[in-house]
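Structure first, commentary second.
Here the complex is missing one protein chain, while the rest keep their positions.
Showing subunit A:
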Amino acid sequence: MDPSEVEFLAEKEMVTIIPNFSLDKVYLIGGDLGPFNPGLPVDVPVWLAINLKQRQKCRIVPPDWMDVEKLEEIREQERKVGMFTPMPSPYYMELTKLLLNHASDNIPKADEIRTLVKDTWDTRIAKLRLSADSFVSQQEAHAKLDNLTLMEINTIRQLFLESLNHMYKLRTNMQPGKDSAKSQDF
């Protein structure tokens, strides 16, 4: 899956905005939004929030977790334990990137937040590589992946799954009698 598609999914998450315009309720296929009144907070999907922000029609309220203290705690926790800790949002990385790129003026301490999230991400990806490595070397058949986010899974998906497939092919072809004659592309 292309990372932009994971980001596309993240854009469905809801975020609070403070609009500077008025508009009646909007009846979208995916659900109702609004009504919008100047100065009154309202929840909209991220794709709309960013679009309105680009048109200077709103201010974005960062999600609760997008806060230096909370993120420091999350980073420490992630470094302390061996397992993957639960993240504040299943799209924490994408949302951080989207909101910081498009609305950094609405987010206090944007640079620190960017660094903290990146640190947490790096720690998690390092763990993920280790787990993938041991999954392969132990020849496991099943792994539980709780708390991993889609973007994290996506970073290893292609290489990892392809490698497993290739190793499986090599292994089964070595055993005599198992459909060795096929697998010929044309």
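Going forward, a contact is a pair of C-beta atoms (placed from the backbone, for glycine too) under 8 Å apart; a residue touches a chain by one contact, two chains touch by 3 or more; residues count from 1.
By definition in this document, contacts and distances are computed from a predicted model.
Asks: Looking only at the UniProt record of the hidden chain, which name from "DNA replication complex GINS protein SLD5", "Ribosomal RNA-processing protein 43", "CST complex subunit TEN1" or "B-like cyclin" is the right one?
Replies: Its UniProt record gives the name "DNA replication complex GINS protein SLD5".
Asks: Just to verify: which one of A:40, A:126, A:143 or A:159 makes contact with the chain not shown?
Replies: For the chain that is not drawn, the touching residue is A:143.
Asks: Which residue, A:77, A:101, A:134 or A:165, contacts the hidden chain when the whole complex is considered?
Replies: A:165
Asks: On subunit A, what residues meet the omitted chain?
Replies: Subunit A touches the chain not shown through residues 1, 5, 8-9, 21, 23-31, 33, 47-48, 51, 57, 135, 139-148, 150, 153, 157, 161, 164-165, 168, 171, 182-186.
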